[in-house]
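Could you have a look at this structure, given as structure tokens, before my questions?
Only a single protein chain was left out; the remaining protein chains are all shown in position.
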Amino acid sequence: MNKETRSVSRSSVGGRRRVASRMAVLLSVATGVAGFAATGASASSAPVTIKMFSGSGLAKVNQALATAFNKSQHGVKVVLLTVPDADYNTALPRDLQSSAGPDVAAPAALVQEVADHQLLNLNSYAKQYGWTKKFSKQALAPGRVNAHGVIGTNGSLYMAGGQAGVVTGIFYNRALLAKLNLTVPKTLAQFGADLKAAKAAGITPIVASNADGLTGHLFDMLLGDYMGARKIDNVINNVPGSTVNTPGAVAAANQLASWMSAGYFNSDANAIQQTQSYQEFGAGNGLFFISGSWIESGGNFPASFQYGMMPFPPLHAGGPYSAMESNALAFAISAKSKHQAQAAEFLNWLGSRKAAKVYVKVGGGNALGLAKITAPSLSASLTKQTENIYQLVQKDNGVLNWLQNQGTTVNADYPPQLQLLMAGKTTGSALIQKLESDVQADRQAA
Amino acid sequence: MTATAESTATASPRRRSVVLRRYAGWIFALPALLFYGIFEFRPILSALSYSFYQWDGVAPTKKWVGLANYGAVFTQPQQLASLIHAFVFIFFFTVLPVSFGLVVASIMRTVKPGPYGTVTRTLLFLPQIIPGAAAGVAWNWMYSRDGFVNTVLQWVGLGSLAQPWLGSFSLALPAVGFVGTWLATGLCSVLLMAGVGSIDPGLYEAASLDGAGAWWRFRAVTLPGLRQQIGVCVTITIIAALSSFDVVYLMTQGGPGYTTLVPGVEVYNLAFNENQIGAACALAVVLALIVMLIVVPLQLFFRKGDS
Partner (left out) sequence: MSDSWSSKLPRYALLGAVALYSIIPVLSMLSAALLPQNVIPTGLNFTLHPQWHNFVDAWSLANMSTLLKSSVLLVVGVVPAALLISTLAAYAIVILRIPLGGIFYAVLVLTLVLPFEIVVIPLYFQDQAMGLLNTRWGLILPLIGLNMPFAVFWMRSYFLNMPAELYEAATVDGGSAWAIFWKVHLPLARPAVASLGLLMFLSTWNQFLLPLVLMANPNNWTLAGALQTFQNKYGTNEVLLNAGAIELMAPTILVYLILQRHFVKAMMQGAVKG
């Protein structure tokens, strides 16, 4: 459902089969033992049960994390409660009001939830467990919120855990790329030329779904190129005076609009959802697919389909790579939780190497430091390419956030605005104006 | 059952008893009054008061904004557009189903009672029974690029018309609206069939003797005879059109662009996706007032001439 695009940033990978049955068993166990929950974690007494909320798209990887944690710990047991992704934002704000709700959850709207005192201030746990020493300032910054609703290094910590996630970029059909004799584009202009070449050869340059507004992945990366990753960050983090109404942002929107009007997308993009777009790309009906590494697992493409991933090109040759990366291992603790200490123990475990490995294995995402950084190559395996891009972007300090994550209003307007742009019914600058007014509305509401 | 004891004990004088009984009758209505008052009327009053605040639905404090939320309803293009789409839906939810229903009822009048009629009636009403969530799935699927509608168009050689319906800025609204037609036709048909059944057959015979054809029999006998039933159909379906939510939400969420956005979806989005409770309540209040402005005169119009 398109209103959920924004939570993609917290996301990793969509495993959606075979989870629920296992979960149902776990849940019945959970409800059975919840009554015995006691403080303290001595091995002799029944374990303390903490409830973890998971959107359905992340249920598989979160379940794997919970299972691994439950195996290695004594006295604390994590059970998963799965919420359909489409209902996550509806349910969470009020579920956080009650101890019957989650102990651990990924925030739906971090700043708003902090302002409403729904999330536990983790400063003392950060000290207790040494998170501030273990992780870099930048790594913890997305979980910090100050008294003015600004996310960044100087706030209190509300979201913590590990450091691993997915990365966005350009997926390509290996056979078609070879046929067109194309290489990894070094600049945005070169990428534009590749699109043109594909079109001229009668190949759909980009397969995308836009009924759910997923051309937003491309738009966000264009914003990264034209506006710079840190400037986007400031907008999303509500840094006073930051604005999306910049010449760079307008140039990014105009670039996207020009590719749309040039016919570089499948003609039914506005009508289809991502599942159909997977089908199209997997059937070989297009050269590029712009998305994130979460698409690599979950059986989205036929096993025989050969595709690779390359980094989104910088604006100028040699410029920094930028792309969206999520952190799927960072969570918040409900202020109403009755087992905050145990929940913090779980968060601490999520920061372990073991948790990162579980995530990489089941979630298909990436963690830092697992491989050496090399120059992008077309011949490497998809896994190697993805791993490399994840680290390239980190090295260039180019980690972007999805602009939708700034707030609920801008999130709600993303799909329809991109649909209007695709249909040529709005202009790049009108789109940016609209997003800017949404950003301001969200800031005013917070 | 104190009412019973009391009312039977005071058998005479009769008048006093009747008045007493009338008051005692409230004991029968009291449970409904309590449930309605506590669980619907009071929440409605709360919602009305929320409409003057800016509030996320969670924070302990609300910010008074006066009529600003109401101003937004009429100045924000997408909220205004959603109201206009609701009116377009009246054509699909009301005009088409009532017309179809009249045709079906006129034809059914001439069909002898039997299993054929029962089966047809049962099937016609079926869409009304299907949960909105399932209907949304079914029709999303019907309209998809490889779905039934396009498949049929290709079968009959109109493949050039095949297209992704729900992605079209001009056709998505009628496409979604037609699902409303599908939903409401059964209800209207059954209600109108019931009405036709109660029309004196002698009127039709008299009209036939006067030489009236089928069309004139319909104009002179059926239509006037169904005034009340048409009134009910129109009222129920207009309310359904103006407050439509689930089908649109499940099919397009208001897209592409804002072309299928209706007030019900916008209210839901504002309240539960954007956490703007005040704005959601203001839009809902405006919507309710509009529905009342339309439905109350209609009721009076269709009642006129009754007893």
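For reference, chains read A and B in written order, and residue numbers begin at 1 within each chain.
By our rule, a contact is a pair of C-beta atoms (placed from the backbone, for glycine too) under 8 Å apart; a residue touches a chain by one contact, two chains touch by 3 or more.
Because the structure is a prediction, the values reported are computed rather than measured.
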Which displayed chains the unshown chain touches: A, B
Option touching the unshown chain, where A:N245, A:Q279 or A:S429 are the choices: A:Q279
Sole contact to the chain not displayed, among B:A68, B:V88, B:I130 or B:I199: B:I130
Residues of chain B (touch criterion as defined above) contacting the omitted chain: 1, 3-5, 7-8, 11, 21-29, 31-33, 35-44, 46-47, 50, 57, 100, 103-104, 107-108, 110-111, 116, 118-127, 129-135, 137-139, 141-142, 146-148, 150-151, 182, 185-186, 189-191, 193-194, 197-198, 228, 231-232, 235, 239, 242-243, 245-246, 263-264, 267-268, 271-272, 277, 280-281, 284-285, 287-288, 291-292, 295, 299, 302-303
Residue ranges of chain A at the interface with the undisplayed chain: 1, 4-5, 7-8, 11, 13-14, 16-21, 23-24, 27, 31, 55-57, 81-87, 90-91, 94-95, 97-98, 100-102, 273-276, 278-279, 294-295, 298-300
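Following the convention adopted for this analysis, only the chains that are shown with their structure count from here on.
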Of all residues in chain A, those that touch chain B in their complex: 1-3, 89-90, 93-94, 97, 109, 112, 115-116, 118, 210-211, 268-272, 276, 408-409, 411-412, 415-417, 419-420, 423, 425, 445
Touching residues (chain side chain B, partner chain A) in the complex: 54, 56-59, 144-145, 163-169, 252-258, 261, 269, 272-276
